[in-house]
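This report refers to the structure that appears directly beneath it.
With one protein chain removed, the remaining protein chains of the complex are shown where they sit.
Let's look at subunit A:
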Amino acid sequence: MLRPERMRRLLIAAPKSEIDTIIRELYRHNVYHIEDFVPESTSGDGLSIGHPLSGASDAASALIKIRAIENACGIDPENVEVRTRLPASKVRAMIRTDLPSIVEEVEGLVASRSRLETRQKEHEQRAKEFEPFAAAPLDLELYRGYTRFTVFTGHIAHDVTIDVPHEKYFSDRVDGNMIVAVVPNEHREQVERMLLDAGFQAIPVPEETGAPADRLKAHNDEIQKINGELATINGKIASICARHTDFLVACDELLTADVERAEAPLRFATTEETFITEGWVPGDRADRIQEALKRATNDRIYIEELEVDDDTSVPVEYQNPSFATPSQLLMDLYGRPRYSELDPTLLLAIVFPIFFGMILGDVGYGAVLLALSLGLRKVLKSEGGRALLKVLSISSISSIIFGVLYSEAFGFALPWEPLFFSRHLNIGGAATGHGPQVVELMIIAIWIGILHITLGRLIGTRNARSLYHGKHATKAMISNLGWLGFMWGLLLLIWAFFPIPMMPDLTGLPVVAMGFNLAAVTGVVLLVAGIIGIAQENPLEVVELPTIISHVLSYARLTAVGLSSVAIAMVVNYISIGMMIEPQLEAITPVGVILIIVGILVFLLGHVLNTALGLLGGGLHSIRLHYVEFFTKFYKGGGKKYNPFGMKLKFTEE
């Protein structure tokens, strides 16, 4: 909690004869994060990158075939539901016996599908060429084979009159119009110029015979026929896929594991007879894997625990209570924590839903989003999607709770007075009450900002100690405290002169000097000390001082964005119910019924839109307050992801 999992660094050396056993054992435990070996060209220590185990290329080529089939079928192993787990030995046997025939069948079908698609394209192309000619009542032979005449065929902007002896057909029934003109050769240039002036675009006569309309129909019939064949083939492919999905994903998993295992030596350092690998193991599991390795190799292995010196090279694995794990997704989006810094996932997991609820505090919208997040679980099966939906359900529950406090549901008031502060705007004719308590809500938001930022700076002070060493650590700590001093000094100064509701009123304190009272003097002292504290680390940071004000005020969005969402909801209600439905209900007329239906549509559409806006606003602004205002105070990020060598078997079992 609040810290990434502790890691231990292991160095494993063993004779090459044991490499297979060791890789197998490491893979099975799925805890060892391999540190890739990078050979140094200058050092003459005789270490080089290892060679893949035998069978690597076979497994890889089989895997490519499987992936190709999965691709053709549109199977994504991430999204496949686990129905049965096939034993690995059975899958291996089936790879030898069944797989070749499946591959052959699917490849054949895919090949004939692409052949058909090519033919279909050709026919479509031809049909398109015939379309304009179908508008003229001429057989295709009649366009060709003249020695004394020239035939013009093409699109034209408008009909033209040709003042030389000619024969002409014009049709405006096709796109871009169609003109066919036959003129004696001696008038060719004259007619061509005339046609070009009217925007003539020549199109070639297709190399076929017969009536164009018949040819067009023939091509279209052919397209229809091919469509039918394509549907049959697609159906066949789909049925093969449906039949073999379980087997295919099991193969994929098994072969992926084979390939990963076979290629592991590429990440090891080897000598003539031995190999060496370095890696990371979570602290509590290090002993177990050491013992397992020793047992598997009959002690023909050397394991040494190395010291952790550089915190950037340590892979980072979260260690959070289960309700906070979905929020890790939001952390990864920003950057995984460094190994030695504090992991704020837990804080994010608690504060994010509260912010979301404060912004979108509405029982109705909260319930809709909760239903949405539960419903989408059937569709989104990937790990990230699941995590996002969990965050959304927690946030929408918080939204419902705040909705009860604010007494709001779809912009309507619930039958009780707001338990918290009111956000009911005076919109519409029936508006009553004292209106929204904007100032109070705003000050609450500012208070949250002050406390959140103070917390951030305090964590920053603590992080400075573990991220930096020696003098730099002290300087960074003092700088963080300086920021705190500046902020609270400024606050004291403001409170000493201006009474603000819901904030301490320090205007009445005894005056010490120059009209400054006790609070003001303390404020000035803190302020100056703060600036000195910031400047001693880096004088340039003093330029950043105004961000204190903008960051604290930025929390006002908790109120502002929420109020805008309430306003939209109330306006939608007023337009649809107050202006359209209610007046018509008094005396129902046929026009009134239509108006009522339109009113209901406006109501639904408006609230769908506002739900989407609320989701976006509530989510983005809450996460932004964390990323921009909170994390910038203490968070470095950029830790390496802990990626253990191994796989969690989903579809197969040993």
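Details
Please note the rule applied: a residue touches a chain if its C-beta (ideal position, glycine included) is under 8 Å from a C-beta of that chain, and two chains touch if they have at least 3 such contacts; residues count from 1.
What we mean here is this: contacts and distances are computed from a predicted model.
Only one chain is not pictured, and the protein name UniProt records for it, out of "ABC transporter permease", "Ribonuclease P protein component 2", "ATPase" or "3-keto-5-aminohexanoate cleavage protein", is "ATPase". Interface note for the absent chain: among A:Arg28, A:Lys65, A:Arg624 or A:Lys650, the touching residue is A:Arg624. In the complete complex, the residue from A:Leu306, A:Ala371 or A:Leu553 that touches the missing chain is A:Leu553.
Touch with the chain omitted from the figure is made, among A:Met442, A:Leu490, A:Leu506 or A:Val572, by A:Met442. Only one residue in the set A:Leu333, A:Ile588 or A:Leu601 touches the chain that does not appear here, and it is A:Leu333. Residues 333-335, 435-436, 438-439, 442, 550, 553-554, 556-557, 559-560, 563-564, 620, 624, 627-628, 632, 637 are the ones on subunit A that touch the missing chain.
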